[in-house]
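I have placed the structure first, in the form of C-alpha cells, so that the comments after it can refer back to it.
Note that this complex is displayed minus one protein chain, with the remaining chains in position.
Chain naming follows the written order as A and B, and within any one chain the residues start at number 1.
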Amino acid sequence: MSTRQSLRKELWFKTPERRGYINITPEVEKAVAESGVMEGLCLVNAMHITASVYINDDEKGLISDYDKWLEKLAPHEPVSGYKHNSGEDNADAHMKRQIMGREVVVAITEGRLDFGPWERIFYGEFDGRRRKRVLIKIIGE
Amino acid sequence: MSTRQSLRKELWFKTPERRGYINITPEVEKAVAESGVMEGLCLVNAMHITASVYINDDEKGLISDYDKWLEKLAPHEPVSGYKHNSGEDNADAHMKRQIMGREVVVAITEGRLDFGPWERIFYGEFDGRRRKRVLIKIIGE
Partner (left out) sequence: MSTRQSLRKELWFKTPERRGYINITPEVEKAVAESGVMEGLCLVNAMHITASVYINDDEKGLISDYDKWLEKLAPHEPVSGYKHNSGEDNADAHMKRQIMGREVVVAITEGRLDFGPWERIFYGEFDGRRRKRVLIKIIGE
C-alpha cells in the first residue's frame, strides 16, 4: 500500500557579492528525507528571476570559469546598454539566469535523489546582496 | 481522502512578427483552477522546436533586451550561414529556443502556482507568423 506525499520547503540566501554559486545538495537531500517520498520527482527552482538553480560540478576552477563565461556572454557593464536598467542595474542577471536555467527536476528513487557521480545542485546568484529564495517541491509516494 | 487528477490543455498562438514574447500566466492559472489539483506539478512546454516557454519578468525594457541579446548570440542573418537553412530560414530560431528553454515546471501548492514575487510564464516565439502551440499538463491531487 502506498500513499501520496508532497513536501514544500523554502531555502533563503543572501550572498555577500553580486554573484555567487552555492552547493545546496545537502539541503535538498534533507528535504527528500523529510518528505518520506520513496518514488517521485523533486523540483528545485529559483523563486527570483535573476537567479538560477542548476546541476553541475562542485569544483572551484569550474565555478570561476562559469562566472567569467557568463560575464562574457551577458556583461554587466555598460549598465546603460540595457533598456531594463532604468532604476535597475541587473539586466545582465536576467540573461545569465536564462543560460544557467531556472529549475531542475530530479528523480527520487528508493527515497534518495537519483544522481550520477558528479551531479550537485547549485544556487546561482546573479544579483545578490539581498534576501532571495529557492523553492523545493517534492511529489511522489 | 485525496484523488489523483490530471489536466491537459493546449494554447494556440500566431504572432504577427517573426519574434514575440507573450505573458501566458493568466491562461496557466486558469488551467490550474480547472484541474482541481491542490498539490502537484504544472508542466508548460512549447510543442514546436523554434519557440520557448520560460519564466521571467513582464517588463518591456527587459523583453527588448532579451530580443537584442538573443539576436547577438544567434543572429538571423546571414541566413546562408546555417546548413539547416535549405528551404528554411529559421536555424537561428532553433538556437534562440535552446537558450531560453523548451519548458518550465511549476509547483502547485494549495491549488495555485507557487511563484516568487516577479515570476511570470512567457511564450517566446522565434519563428512566428504561423499557428503554433503550447502544452499545459498538470498532475497532482
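Just a few scattered comments:
Note that in this section a residue touches a chain if its C-beta (ideal position, glycine included) is under 8 Å from a C-beta of that chain, and two chains touch if they have at least 3 such contacts.
What you see is a predicted model; the values in this text were computed from it and never measured.
In the complete complex, the residue from B:22, B:73 or B:113 that touches the missing chain is B:73. In the complete assembly, the contact with the undisplayed chain comes from B:91, out of B:11, B:31, B:91 or B:121. Take subunit A: the residues that touch the chain left off the picture are 2, 4, 39-41, 54-57, 59-62, 64-66, 69, 73, 99-101, 104-107, 109, 114-119, 140-141.
Residues 4, 6, 8, 41, 43, 45-49, 73-74, 82-86, 91, 94-95, 97-99, 101-103, 105, 133, 135, 137, 139 of subunit B touch the missing chain (whole complex, contact as defined above).
One rule holds in what follows: only the chains that are shown with their structure count from here on.
Centre-to-centre separation of subunit A and subunit B, using mean CA positions: 20 Å.
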